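Removed from the display is one protein chain of the complex; every other protein chain stays in position.
Entry: chain A
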Amino acid sequence: MNTQLPTPEPEHCPGPESENAGKSDACAGCANKEICESLPKGPDPDLPLINKRLANIRHKLLVLSGKGGVGKSTFTSMLSWALAADPNLEIGAMDLDICGPSLPKMLGCENETVHSSNSGWSPVYVGDNLGMMSIQFMLPNEDSAIIWRGSKKNGLIKQFLKDVDWGDLDYLVIDTPPGTSDEHLSVTTYMKELGIDGALIVTTPQEVALLDVRKEIDFCRKAGVKILGLVENMSGFVCPSCGGESKIFKPTTGGGEKLAKEMGINYLGSVPLDPRIGKSCDSGESFLDLYPDSPATEAILDVVDALRDEIE
């Protein structure tokens, strides 16, 4: 059913799903009044379907950050590779970044398409035990822009939760876009009943990034999502020719570690900048497998272990 409203909601709108829809003070004079009044009330009818679909997933993880480009997708892909290295686990990775999906490229499956069957959409399998889903698989070509308003994005997110046939999974890792808006609200609302195990927050050391990350932490508290920990990415850079270390993004206000302390959340460690991480993401290969000796690999695996301890 199309529930899109013809005009923007007024400021004090109770929301079309509220019992008061069409009846509150703000509804008087609003062009949406009649539509809101006639819409079905109460909880979303699709919720039971989502709950049923995701019932066989043991752990659900969100990867969040208020800031863009800090390494959410990189971390999601690393986390997926690292978990999938254990052949006894079944892993799923879901990309909720609708306008800028980068997970398929990082996992090396960008040219795949989604197949649908009686049981729903089949995820694209990157390995024997690693499946993934992204809007990228549905685009006519790689460069097509998804110029969608929030309500349309919500619809797709709901479909991802409702229609993807993951089968039995041990972990579902969910990559999110930057910010605190529609995608974040939708995924936390739809999965509320099932319960999300928690969120991993990614940041970089400089205050401009921490500023946005504080907002994301505030969002998690408001939305009731448990924060499993904070990881600082791009912490330092070791010059490959002289071995000297430099701070590219200076932690002038104490970086991730101080923020974690200040907010009372777990600090899971810092991952240094290694140019090879970017390269292996561009080519869709696992950095962890290619360079098992790199200090960055060690740091990432430490974070993954700390996360698993926190969850299990």
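We take it that a residue touches a chain if its C-beta (ideal position, glycine included) is under 8 Å from a C-beta of that chain, and two chains touch if they have at least 3 such contacts; residues count from 1.
To be clear about the criterion, contacts and distances are computed from a predicted model.
One subunit of the complex is not drawn; among "RING-type domain-containing protein", "Cytosolic Fe-S cluster assembly factor CFD1", "Small ribosomal subunit protein mS39" or "Protein kinase domain-containing protein", its UniProt record names it "Cytosolic Fe-S cluster assembly factor CFD1". Between the chain not shown and the residues A:Lys41, A:Lys192 or A:Lys279, the one that touches is A:Lys279.
Of A:Asp25, A:Asp86 or A:Asp218, it is A:Asp218 that touches the chain left out of the display. Although one chain is not shown, part of chain A still touches it, namely residues 5, 8-9, 11, 66-70, 73, 98-100, 102, 105-106, 142-151, 153, 177-182, 184-185, 204, 206-209, 211-212, 214-219, 222-223, 237, 239-242, 244, 246-250, 252-253, 273, 275, 278-279, 281-282.
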